[in-house]
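Shown here: the complex without one of its protein chains, the others still in place.
For clarity, chains are labelled A, B, C, D, E, F and G in written order, and residue numbers in each chain start from 1.
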Amino acid sequence: MTNEIEIFVNGKRYTVSGSVVLLDVLRRLEYKETQIAVAVNEEFVSRSQYQQWALADADRLDIVSAVEGG
Amino acid sequence: MTNEIEIFVNGKRYTVSGSVVLLDVLRRLEYKETQIAVAVNEEFVSRSQYQQWALADADRLDIVSAVEGG
Amino acid sequence: MTNEIEIFVNGKRYTVSGSVVLLDVLRRLEYKETQIAVAVNEEFVSRSQYQQWALADADRLDIVSAVEGG
Amino acid sequence: MTNEIEIFVNGKRYTVSGSVVLLDVLRRLEYKETQIAVAVNEEFVSRSQYQQWALADADRLDIVSAVEGG
Amino acid sequence: MDSSTDTWQLYGETFNSRLLIGTAQYPSPQTMLNAIKTSGAEIVTLGVRRQSPGEAGGESVWKLIRELNLSILPNTAGCHSVREVVTLAQMARELFATDWIKLELIGDDYNLQPDPIETVVAAKELIARGFKVFPYCTDDLVVCQRLLDAGCEVLMPWGSPIGTGRGLMNPYALQTIRDRLPGVPLIVDAGIGRPSHAAAAMELGFDGVLLNTAVAGAADPVLMAAGFRDAVAAGRAGWRAGGISARQTATASTPTIGMPFWQQADN
Amino acid sequence: MDSSTDTWQLYGETFNSRLLIGTAQYPSPQTMLNAIKTSGAEIVTLGVRRQSPGEAGGESVWKLIRELNLSILPNTAGCHSVREVVTLAQMARELFATDWIKLELIGDDYNLQPDPIETVVAAKELIARGFKVFPYCTDDLVVCQRLLDAGCEVLMPWGSPIGTGRGLMNPYALQTIRDRLPGVPLIVDAGIGRPSHAAAAMELGFDGVLLNTAVAGAADPVLMAAGFRDAVAAGRAGWRAGGISARQTATASTPTIGMPFWQQADN
Amino acid sequence: MDSSTDTWQLYGETFNSRLLIGTAQYPSPQTMLNAIKTSGAEIVTLGVRRQSPGEAGGESVWKLIRELNLSILPNTAGCHSVREVVTLAQMARELFATDWIKLELIGDDYNLQPDPIETVVAAKELIARGFKVFPYCTDDLVVCQRLLDAGCEVLMPWGSPIGTGRGLMNPYALQTIRDRLPGVPLIVDAGIGRPSHAAAAMELGFDGVLLNTAVAGAADPVLMAAGFRDAVAAGRAGWRAGGISARQTATASTPTIGMPFWQQADN
Partner (left out) sequence: MDSSTDTWQLYGETFNSRLLIGTAQYPSPQTMLNAIKTSGAEIVTLGVRRQSPGEAGGESVWKLIRELNLSILPNTAGCHSVREVVTLAQMARELFATDWIKLELIGDDYNLQPDPIETVVAAKELIARGFKVFPYCTDDLVVCQRLLDAGCEVLMPWGSPIGTGRGLMNPYALQTIRDRLPGVPLIVDAGIGRPSHAAAAMELGFDGVLLNTAVAGAADPVLMAAGFRDAVAAGRAGWRAGGISARQTATASTPTIGMPFWQQADN
């Protein structure tokens, strides 16, 4: 789980080296887990899965938070 | 002022004998002056005039009071 | 193909004895083939099939013709 | 009828010397009588009156013709 | 029922067409003529304006119109007082050799609405002077009644303000006028923007429609004239033919009995 | 611009008339024929219903219509499922010898509205079987788009529920469909009550109008047919001629310059 | 912006409530009282009618109303002439001890509309006699202007005919009056049927609403009075708060940037 991979976070390309565990990646990107929700390749990944979820090369992450809405 | 005359009160014919003073006529008809307003021959006659106002034969009186309205 | 069967024509029950070929049944019921169209059990049966089409017991026939319409 | 007077034709000031007869004035202004209608001081003056009508100082003439309209 | 016999009368004269049309604002005189001819109108409106000395003035338009051999309805457009109306009407009578007059007495310069009070006064004055008055009026029933009392034999309530093209602002008011004044020739004048507006006016039972801007201001005035010609005919037919009433609930047009595939429960 | 050249195409066939008319509910077959002829319609709708053994059925109506030599648009009125539609359409195709079908798949028995979901499914099925589908649909833009995706070459959104005569319930929705689907033949089907409704539909840029009850249910269906013929022509001309836009404020039609009686302040 | 400071003036007196309410047609006097109290109205209308000899007459209603300590606006309902109005107004002034009068001079017995011409004459007469006139008038701008010229300090154009509950028949006309007569207290009187009608009147910038039947004729007049109280407040707030304009095209409310799942083409 320490390969260098390339992922997309909210449409932007990132290179990940070291741990590809989702939780680690989120922390490195300075996200606070309680304030966000995550989808990988357009499928929802719940908070409880962050620690076990290994990202793969070319994964597309959507990381969202609450905004105003109508 | 004591001739017998015929008047119309609210469209109905009345014969008045004795005093033809408006105030006397109103009282004989059991009207309460504070609750009514009067027109004679379609002209308004104010309360202050009742005592001096002599009715004439064929006079048409309208005696109105407050009702609900829109 | 000469068993006695029971069919429904436009919702009414008929007993068919003798030929159960659709064309024969239609003729016995005095339909003119050129003026009607037929469905058996809610599936369309074209004119060209009438001669080979054997009806089965409990078949539901709809026999329609042109009417006014909006 | 030959004083010099000042008149207004359609709001513009004109000095009239010589005949002040309306007909003469109209002709001098090159109007064709059959194509116009005239008001003097906002009162209509019919064609039949042109010949007898003497204009006075400060008279306001409106001379109109047909136009498109809705 | 032959539409050629569906005539109507205005001050004793008989007309086939129920569309009255104005002559202003066309891109060219030729377009105006073509539009008028195409419209089938038998009555056209004209105006009167100052002519400068030595000018030919509007004589040219009037000449063109005269050759069409239509009935002329001169207007008093722009007048703001009874006095102006009366003088202008007399001038128009002499110019156009007709005692018909479209009485237009503006009460407000913003909405160009007819003055409901002064129009009645002017109508009386004009009728006393022998005019046959076509009053442009609001959609006020009482004003309409006063104009009839004054001697008008036709009424021309507005649809909406002149030139707005908003159509029938207040169909309820127009319907009330129609219902309360049966037998009186009623023309919707002003505010018509689209053919459907004209048809709707006729469907209310109005007898005619007078318009100008909607045709003259169209990209293709001649085609639009055809459109209004047909719309007036359509609305008239709709009224004469006794249309269906709007219903709250749907009803099938195609017969519902004999629908195939339906089986009785116990079969 | 000659109206005789203002043709349109439906599945590759060319038509002059933009009024499609139904054949139901007339007081008599002769009145029906006269109304259809008067309407100028080139396309008429017909239905299909059960015929009892030994009966002549609707053959008589069909015979009469056939002699008019018009295009026939059979409908699937009364169907509530894709299966019913598909079977009925095939029966209609054989009976009327046409692959045109007015797809009518009812989703609710109260408002008789087309089912927005199943109609799309049915359209696909029919097109797969070689039909040329005229879908009766609601005024929902997305449903219209799905029907085009399915292969329909014409759309027939409703004006309002069948037989209500309420006209165009939601002109904004119809306008949106027109604007978003340029080039697609659009016909308002159902709900038209008065000629002005038909004119208004055409003024939105719709290509045609299909109606039945409004004519058949009129006191005088033949005259009403003339009314709708003219209304469709009127609305079409109104759209082609590029009408004026509605304005907030009034503008005089008669020229305002040259108004008599006006004096400059300092004179 | 505190609604408690959003007061208005009528003939020099200051009011908080913008709902004026009638006293007729309630199922019971107690319901009337409860409805009036609930409505928050500070001004109520009353009428005047013949009282037979020896009868208590409407004294009872008047007594009840008097205890509410509200401003009384007597009307001249039913009058058909200036003379009747003037006499009835004088009688009302004496009875109710107020120089306020709702001038109601009917011009037509079918639509019960105010007479646009005689109402102006009557207003002048009443004002000459010291009355403070609240004229019930049509939605005719010129009539409104004449009433102001006559000395009226408030105008009460109709929404639609009395008792019809049709709401605002002609919002364009009412809007025109509002725009042309800024600063004049304007009250929509008559025709209001539902709370949304009252709100719509206030949203046009009108200053108040006067109604009776819509509350008194409801199944639950007291609850309906609450509804109209809130509707007038709602419409007033809508006007003061500077609402959005209607737009032709949709715009998302939720932000559109940052939508997940979207990928740039070249990623």
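Assorted remarks:
Definition applied: a residue touches a chain if its C-beta (ideal position, glycine included) is under 8 Å from a C-beta of that chain, and two chains touch if they have at least 3 such contacts.
Being a predicted model, the structure only gives us computed values, none of them experimental.
All shown chains touched by the missing chain in the whole complex, by label: A, B, F, G.
Only one of G:P135, G:G165 or G:P185 touches the chain withheld from this view, namely G:G165. Residue in contact with the omitted chain (choice from G:P135, G:P185 or G:P221): G:P221.
Remark: the omitted chain is touched by one listed residue; of A:V21, A:A37 or A:A54 this is A:A37. Against the chain not shown here, chain F presents residues 107-108, 110-111, 113, 115-117, 120, 138, 140-143, 145-146, 160, 166, 169-170, 172-173, 176, 179-180. Across the interface with the omitted chain, chain G contributes residues 1, 3, 22, 24-25, 47-51, 75, 77-78, 84, 87-88, 91, 110-113, 161-167, 193-200, 203, 212-214, 216-224, 226-231, 233-238, 240-261.
Contact residues of chain B toward the unshown chain are 8, 10-11, 13, 39, 42, 60, 62, 64, 67-70.
Please note the rule applied: only the chains that are shown with their structure count from here on.
Within the contact network of the assembly, the step distance from chain C to chain F comes to 1. Distance from per-chain Cα centroids to the pooled protein Cα centroid is smallest for E. Comparing chain pairs D-E and E-F, the larger number of C-beta contacts belongs to E-F.
The mean-CA centres of chain C and chain D are about 96 angstrom from one another, to the nearest whole unit. A straight line joining the Cα centres of chain D and chain F is 62 Å long.
Between the CA-based centres of chain A and chain F the separation comes to 54 Å, rounded to the whole angstrom.
Annotation for chain D: residues touching 2 or more other chains are 10-11, 39, 42, 62, 64, 67-70.
Multi-chain contact residues of chain G, defined as those touching 2 or more other chains: none present. All chain pairs that count as touching, in label order, are A-G, B-G, C-E, C-F, D-E, D-F, E-F, E-G.
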